[in-house]
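Every protein chain of the complex appears in place save one, which is left out.
First chain written, first letter: the chains are A, B and C, and each begins at residue 1.
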Amino acid sequence: MPIPTQQALQLIRRLSRGLPFDVLAQRLAPRPPEKVAPRPEVPFPREWSRESWEQRLAFFEGQGAALPHLAGRVPYPDPAALQGNIEAYLGMTWTPTGVIGPLRVNGLHAHGDYYVPLATSEGALVASYHRGARLITAAGGASALTSAEQVQRAPGFAFESMAESVQFTAWVNGEVDHFHALVEQSSKHAQLLEVHTHLVANYCILIFAFYTGDASGQNMVTFCTEKICEDIIARTPVKPHHWFLEANMSGDKKANALTFLLTRGRKVEAEVILPRPLVEHGLRTTPERMCDYWRMSFVGGAQTGSVGVSGHIANGLAAVYLATGQDVACISEASVGVTRLELTDSGDLYCGITMPNVICGTVGGGTRLPTAQECLRLMGCEGEGKASMFAEVIATTCLAGEISIVGALCAGEFALAHARFARGKNP
Amino acid sequence: MPIPTQQALQLIRRLSRGLPFDVLAQRLAPRPPEKVAPRPEVPFPREWSRESWEQRLAFFEGQGAALPHLAGRVPYPDPAALQGNIEAYLGMTWTPTGVIGPLRVNGLHAHGDYYVPLATSEGALVASYHRGARLITAAGGASALTSAEQVQRAPGFAFESMAESVQFTAWVNGEVDHFHALVEQSSKHAQLLEVHTHLVANYCILIFAFYTGDASGQNMVTFCTEKICEDIIARTPVKPHHWFLEANMSGDKKANALTFLLTRGRKVEAEVILPRPLVEHGLRTTPERMCDYWRMSFVGGAQTGSVGVSGHIANGLAAVYLATGQDVACISEASVGVTRLELTDSGDLYCGITMPNVICGTVGGGTRLPTAQECLRLMGCEGEGKASMFAEVIATTCLAGEISIVGALCAGEFALAHARFARGKNP
Amino acid sequence: MPIPTQQALQLIRRLSRGLPFDVLAQRLAPRPPEKVAPRPEVPFPREWSRESWEQRLAFFEGQGAALPHLAGRVPYPDPAALQGNIEAYLGMTWTPTGVIGPLRVNGLHAHGDYYVPLATSEGALVASYHRGARLITAAGGASALTSAEQVQRAPGFAFESMAESVQFTAWVNGEVDHFHALVEQSSKHAQLLEVHTHLVANYCILIFAFYTGDASGQNMVTFCTEKICEDIIARTPVKPHHWFLEANMSGDKKANALTFLLTRGRKVEAEVILPRPLVEHGLRTTPERMCDYWRMSFVGGAQTGSVGVSGHIANGLAAVYLATGQDVACISEASVGVTRLELTDSGDLYCGITMPNVICGTVGGGTRLPTAQECLRLMGCEGEGKASMFAEVIATTCLAGEISIVGALCAGEFALAHARFARGKNP
Partner (left out) sequence: MPIPTQQALQLIRRLSRGLPFDVLAQRLAPRPPEKVAPRPEVPFPREWSRESWEQRLAFFEGQGAALPHLAGRVPYPDPAALQGNIEAYLGMTWTPTGVIGPLRVNGLHAHGDYYVPLATSEGALVASYHRGARLITAAGGASALTSAEQVQRAPGFAFESMAESVQFTAWVNGEVDHFHALVEQSSKHAQLLEVHTHLVANYCILIFAFYTGDASGQNMVTFCTEKICEDIIARTPVKPHHWFLEANMSGDKKANALTFLLTRGRKVEAEVILPRPLVEHGLRTTPERMCDYWRMSFVGGAQTGSVGVSGHIANGLAAVYLATGQDVACISEASVGVTRLELTDSGDLYCGITMPNVICGTVGGGTRLPTAQECLRLMGCEGEGKASMFAEVIATTCLAGEISIVGALCAGEFALAHARFARGKNP
């Protein structure tokens, strides 16, 4: 994270939900397909006929997930229903949406075989993620875990002098209990988790971190922070020369080292061990070659001064975000992560991903839109109590994409895959 | 950029298109509304009735930009037509799409009053960008300029020893003319601009930079680089131990310092001087206060270790990208930039934005999709020869958003704006 | 920092030392030279004769700070006395050492007029810092404040699976009280302040932060962390596959965003307001011009992807570190900071510096060496209880250097200064 002890202990309590840790190990353990049969494959993933489309729709309808809006079988909602999501409304942008799965996730919150809708116009993307999902499922599924959950807002206060900013800092830190109470009164969902103080000479920048339940929470933290700031301004013994509700330290919509380390949204990890034969047959390469790739790409990426080092997390992430009504502008910060491949002592391939900025919601915002609702329901992630499950499915989907792209690069099939799918012809 | 002299001279020739530089100054100069009347305002931007919707559609149809797909008045395309954009197709994700404008751009390529479609589910976004657009137009429009244009692919080669990687490096640098010829044979559109060599002990990572015309170009550079690599492997006097088509130094889908400095896609600048009365009446604050904000937010942002420092570029960028069929996963890298506010000697507000990674296309990829076609046409940016115009409109749109959000933060209206638009009620 | 509330409250208690905050304001307030006469100037700072040298030595001897080792009047210590500082000893490297001052500091810990020894071979450096010190003193001195004080060590543990790393993380966080006790037994000086947990799939990296009193503390934290790790390994319910005492997250000897934000060593702030006439006469420029410079250099620096943004902190810092026996390799991390210049409402120049990684000691390590002892004594910073005072003098010295270099760049005298002093001629 890194997270300090007090916060870690709170987190552990919330996340373990009373489970002892050996039960957790069981919950995260692989479930090989030969022991627990996976849900059926998406039908005809590489066909583009109207029939194959209808068979896919029927397949999901048969599983209780009808997709009439996605399928274009019902008209648009009334514009009035879109107030709160759009202004100067013209209509709906259409983004083609495919599906991958089953993707087996053995997560703390997500536990099952998931179908994941991906909205994109980039050919080959769905095919590549689907390949990764098949491998993960064949390996018994990926472990997944949400740890930290928080969203920040960072107001800044400027004073005549450092003596004042320090006095302010001291005063504010003594008022934190009061702020907790204020937040409790102001919001049904938000909880104030932590207040960080950042002193920069005569500036004092405060970073308020909130738990926002199953909403992505950016507006919630804005309103709560405004309440706190109004209270601060009313009561502070030293008046700022000027102050602003956000001083650009919340990490909102920006890849940055601070929230990469602190967590913005949810911090999610996923891992899977791919047995050597799966790598050899499924990816036409070897664990050793994939580790060679990882090493070179990690060194390459670290040298570019990127935030985190990974493959193409943004691709799958953007596609899930879009399909499910998330704020796609958050791709900026949410796509940072660390991917790691490693040879195990037994010659298999360890694959892990850490995504510390998975900002996502299953209620509110764009999730209310009709196709987003259908896509969330298809995943079993709609509504209250599902955001951490959703986050774990997202991270595992991204892990599938990392495995697939590295495999393609190692097998010399990276350009080929794009030639096959992205140019509109089946060679 | 920074760009070296040879490349700068090429660029200057391409960009100036034979114009002497005093003509350029005229082209970039403000055109005050009292001298050149702007195109009409988008009708009823803050109404959500079916009638207001239809009036907006009629308004654009009257201007020659019919929007039947966006409006949901024609059925989806046949799934077969989507091959190349999606696999395992389920249907279309709907994203509400609004419009701002007229936005006056006095750019090298974009010169006129533009309406800009924005696809988003985040309430208040369109309203905020619209406000910024009105201010820019009232100030006579923003200057805008595309400078560098390039997309990279970065294959990596690992050798037994540094002696070999150095020998390879020397050989490769002698073969660059040959690579140019290869690219000319392989692609109608791509031009090889530069080959950078990055030696890391026994690794040699090559960064091939291409001009990709009006396509965003990621697949184009993949195919061209593969051709070059095949040639390299066939002819190199020292064989690599292993090599990969991409070693994670192209900046693809990642905010990073390297391509922030080098340019990935297009580097675009935009600027406007807002006269003091516009700031006071249009934003209910002062130029001084906005400079106070800029200073604090720049210091705040720089400290977080972000790539570039700006406000909320990702918001407007994601919304234009989505509406026009761009690859939204590129928000990761494309949303980096530098925003700067400054008090002029005469007490007005200078506002500038630099966006070095505007990866965008007006042909190919998702731009072929029906709603994307309509949105590009609405902007006058569809088809060949329009990508730099499009990039300049994008940057100016983002500048509008920067002005509006800073204004809201300075006037203490940031939370209010979200309360008004993002919660589905008009207070 | 940013620092969380609990840690901030501890800090505030330690730093305020029982003072109410209005007393703090008094302590940090300027003391204009016309009210409190400064200590005398260093004699003949721009002469290089043997006589001027001897006058400077006599001047300090007269103030109780004899400098026989620095002056080369006593022989080297016996090599045996150097065990613990050097191996394979050949002799002593000589670095010319000058002095600046008086530098007036109105700090929480440092309060007075200081002479600061600077060891360097770079001509013009001492002259430039001396000029800055004169300006600060003429302005009544700089406020200065040490806030956070901590040094980290970051062991890493690798497990077979994420389930194990999570179980380990949970267990470790429950043992923190035990670690506190262990540290108390193991070290007279170290206090364990905080344990941060950083989970990266099947890795768990712990960041232990210690208060190390008046020692710079790197060895102290190594020994304490080893004790803790031995205890962890002996008692952990899940055994790591492998582990290391340091996993490269302590920030030791590296500029990095994490410890830039967290603090490594001491976080020190200093500020001064230079009245306009001082800028105009002392620096031959204007506050406006210096703010123009700040803006351009901050934007320039932020774009390079540097850690923090400042002028030339490393110059003065390295010179003080070297003169006082600090670990000069720490220049890597310690030279990061944020410098800010701003026009005040009354047209004067606000100058602030924040240095979050001032790792320094007044006991132990190289401070035992004879010339280091003399230099620390010259500053009144030798021995127990002086490290925070020392840190505040360092930061104020660096602030003096920032003011002077920006002034030179604004007055067009930057190259001239180097021509005058660095080429061995007095033009």
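As a working rule, a residue touches a chain if its C-beta (ideal position, glycine included) is under 8 Å from a C-beta of that chain, and two chains touch if they have at least 3 such contacts.
All values reported here derive from a predicted model rather than from experimental measurement.
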Among B:Ser143, B:Thr225 or B:Thr396, single out the residue that touches the unshown chain.
B:Ser143
Given C:Val151, C:Ala209 or C:Val309, the correct residue touching the omitted chain is C:Val309
Which listed residue, B:Ser16, B:Ser49 or B:Gln63, touches the chain dropped from view?
B:Ser16
Among C:Ile12, C:Leu135, C:Ala247 or C:Ile403, which one touches the chain that has been omitted from the display?
C:Ala247
For chain A, the residues touching the chain missing from this view
257, 260-261, 295, 298-299, 301-305, 307-309, 338, 340, 342
Which chain B residues would touch the chain omitted from the figure, given the whole complex?
1-9, 12, 16, 21-22, 24-25, 28-29, 143, 145, 147, 161-164, 166-167, 169-171, 173-174, 176, 194-202, 205, 207, 249, 257-258, 261, 267, 269-271, 305, 338, 340, 350, 352-354
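Going forward, only the chains that are shown with their structure count from here on.
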Distance between chain A and chain B based on Cα centroids, please, to the nearest Å.
24
Nearest whole angstrom, what separates the Cα centre of chain A from the Cα centre of chain C?
39
For chain B versus chain C, what separation do you get between their C-alpha means, in angstrom?
42
Where chain A touches two or more other chains simultaneously, the residues are 198, 200, 205, 249, 257-258, 305
